[in-house]
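Note that one protein chain is taken out, while the other chains of the complex remain in position.
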Amino acid sequence: MDFSTLIQILDSTLRMATPLLLACLAGLFSERSGIFDIGLEAKMLISAFFSAAVAYETGSVWLGLLAGIGSSLVFAAIHGVASITFRGNQLISGVALNFLAAGMTVLIAQNWFQQGGRTPSLMGGARFEPLTLPFADSLAAVPIFGPLYAELLSGHSILVYVALLAVPASWWVLFRTRFGLRLRAVGENPAAVDTAGVSVVALRYSAVAIAGLLCGIAGAYMSTGLGAGFVKDMTAGRGYIALAALIFAKWRPWYALSACLLFGLLQALALRTDVVARIFPFEMPVQLLDSLPYILTVVILAGFVGKAIPPRAGGTPYVKER
Amino acid sequence: MDVMPKWADVVLVPLISLLLAFAISALVILGIGKDPVEAVKLMVTGAFGSTYGWGYTLFYATNFIFTGLAFAVASHASLFNIGSEGQATLGGLGVALVCLALPWPHWALALPAAMIGGALFGAAWAFLPAWLQAKRGSHIVITTIMFNFIGAAVLNYMLVNVLRPEGSQDPASANFPPGTNLPTLHEILGVFGIPFSKAAPVNVSFLIALLACVLVWLLIWRTRFGFELRAFGKSESAAVYAGISPARIIIVAMLISGGLSGLMAINNVMGEAERLVLNSVEGAGFIGIAVALMGRNHPVGVALAALLFGFLYQGGAELALWMSIPRELIVVIQGLVILFTGALDNMVRMPIEKLFLAMRRSAKAGE
Partner (left out) sequence: MKDLADNSGQPSGAMPDAPPAIELRGISKAFGPVQANKDISLSVAKGAIHGIIGENGAGKSTLMSILYGFYKADAGEILINGAPTDIPDSQAAIAAGIGMVFQHFKLVENFSVLENVVLGAEDGALLRTTMSKARKHLTEIAEEYEMNVDPDALIEEIGVGMQQRVEILKSLYRHADILILDEPTGVLTPAEADHLFRILRGLKDEGKTIILITHKLREIMEVTDTVSVMRRGEMTATVKTAETSPEELAELMVGRKVLLRVDKKPAQPGETILKVSDLRVVDDDNVERLKGVSLQVRAGEILGIAGVAGNGQSELLNVLGGITRATGSVQVNGQEIDLTGKHSDGRSRRERGISHVPEDRQRAGLIMDFSAWENIVFGYQWDPACNNGMLMDNDGIRRETAGKMERFDVRPPDCYLAAKSFSGGNQQKIVLAREIERNPDLLLVGQPTRGVDIGAIEFIHQRIIELRDAGKAILLVSVELDEIMGLSDRIAVMFDGRIMGERLPGETDERELGLLMAGVTSGEGAA
């Protein structure tokens, strides 16, 4: 494999990893606060639709992004009401939201655009354009570093950089702020937070809202950055891969970055069967490549590669004990 | 002390939840500019107005009974088996392999063999998540989700690379030999001279699904294993105290659950398509979750809820046909039903409990 193919693959990896990373960090905040979220998929999907639809109607991708985030927050709020206020089963709530998003997006898309559950293709200002990083053109000629900078790092839409910056930001919030301390505590032992005079409900709602925000960005990126419009079921299980990456990352932001880059690489490779054929000495079925993230996660869960210990209070609604 | 009488818990609460879900569904229909009353009429006539409609309704219900029972059995052991979809997918593979293995002379021979094949493959697909939960403490929800995706990839690989007949572009197996074709309800009822739609795919699997309800009921509430399974589901620490092995319960419960999911394939793969295609399960595995939730994990409840979802599916297809409402409306309704009966259960339960409490207080005060 030559250098330029490598750059292409890595470039594609970065783009594929972006929605995974945002969704993974979303899950990280939610689960660190003790709320399981298998509805990441739902929030990404609903946001993908609304950001594309609004971007198309208004011609502004930024309004689209806002709409996407808004719709994702609504879904997050439903999850919050079900699992925090009414102490329902968080898994069931997530399953329900996944259905709701899968159905609603197509239903509304068909009603608005009559194109078989998709939005019209986005053009111009309705899409996120690639950004050229400073000096990218002048540095491109420098060997090795030049192409790495100009072709791999530069030339992505702004949301890619937002996702990358979200990693240190998440780390800082979780481990360097009062909010982060309380958030981590509420996922471990909500009673400790409650008796310390801090509201468990408010903390968990904020975590769920952050998850909504991040998933909203992830969904918007899918339809207005990575793609050019909404297509039925376009998230295609990325919410679950993000969940897998979260376990892989052991609920830590920096590990999340590496896990998502790894899974992004697998997705990028699956798109380049020609490269795959050259890398592997045997015939690598593309289906195996597709399912590698899932297989790797199972291996991690099995504890053969270090133990993944989830937040202790995860999945259980907080009820004051009698 | 129980606040509510049992009937309120078992009937009233799910019923109100269901009504709420339907009310919002009606709003959704209004929202896309259609008339909900007309839609309901169309759905009811489409699903129950003819033996053709019934035939489809019961066909869908058969799938949902199997996956609903699968989820219910695991639920009684406090295991959230979200992997029914993958287990049913693999069940389809098992059924297909059995059907294609021999030139079966008669369905009565092929069916038991296919049942074993489907159940074995489904159970096998549940085994690894179960084993990992039992022995390594890996969260079964996550592992079964992962196995759904891996299962889809396995099926894809098998259809594209192994089962696809030569020369075919379609990722599907060859048609099953005629000796494996199951008698439809039309043929069965015809024996008794009762007319029934010939075109509807409902077949003998429906009766097997009903039989499965009875057997699951016996298993859960009448056998030692069922007792131990429920005990484990309620309290693992108590089960260990009593000498009930958690690993055994987890693994056997998941094998039964996976086996029931796999059994579904005798209906959709063997009974209807008569060949194996991609995504033949079509989400029935997930609907099983809704069905079991609605049915409160009881076989009778599961059968009724499966009928309800069969109605939604068949009625929804009619909507798509005659009112140009996309089939995805059913997916929305399904999501709402799961949301209200499953996740927002307490939203309905808490006010009702308060109501009963107030009634009891006033009754006491009146004495």
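Letters are used for the chains, namely A and B, taken in the order the chains are written, and counting of residues starts over at 1 for each.
Simple rule for what comes next: a residue touches a chain if its C-beta (ideal position, glycine included) is under 8 Å from a C-beta of that chain, and two chains touch if they have at least 3 such contacts.
Keep in mind that what you see is a predicted model, and the values were worked out from it rather than measured.
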Touching the hidden chain, out of A:5, A:121 or A:195, is A:195
Cross-chain touch to the chain not pictured, restricted to A:63, A:77, A:136 or A:181, is A:181
Out of B:41, B:106 or B:234, the sole contact with the unshown chain comes from B:234
Logged for chain A, residues touching the omitted partner chain are 175-182, 184-185, 188-189, 191-199, 312, 320-322
Residues on chain B facing the left-out chain by the touch rule are 1-3, 218, 222-224, 227-228, 230-231, 234-235, 237-238, 240-245, 353, 357, 360
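What we mean here is this: only the chains that are shown with their structure count from here on.
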Per the C-alpha means, the centres of chain A and chain B lie apart by a whole-Å value of 30
The chain A residues in contact with chain B across the complex are 38, 78, 81-83, 86-93, 95-104, 106-108, 110-111, 117, 237, 240, 243-244, 247, 285, 287-288, 290-291, 294-295, 297-298, 301-303, 310
The chain B residues in contact with chain A across the complex are 28, 31-33, 80, 82, 128, 132, 136-139, 141-143, 145-147, 149-150, 153-154, 156-157, 160-161, 286, 289, 293, 325-326, 328-336, 338-339, 342-347, 350
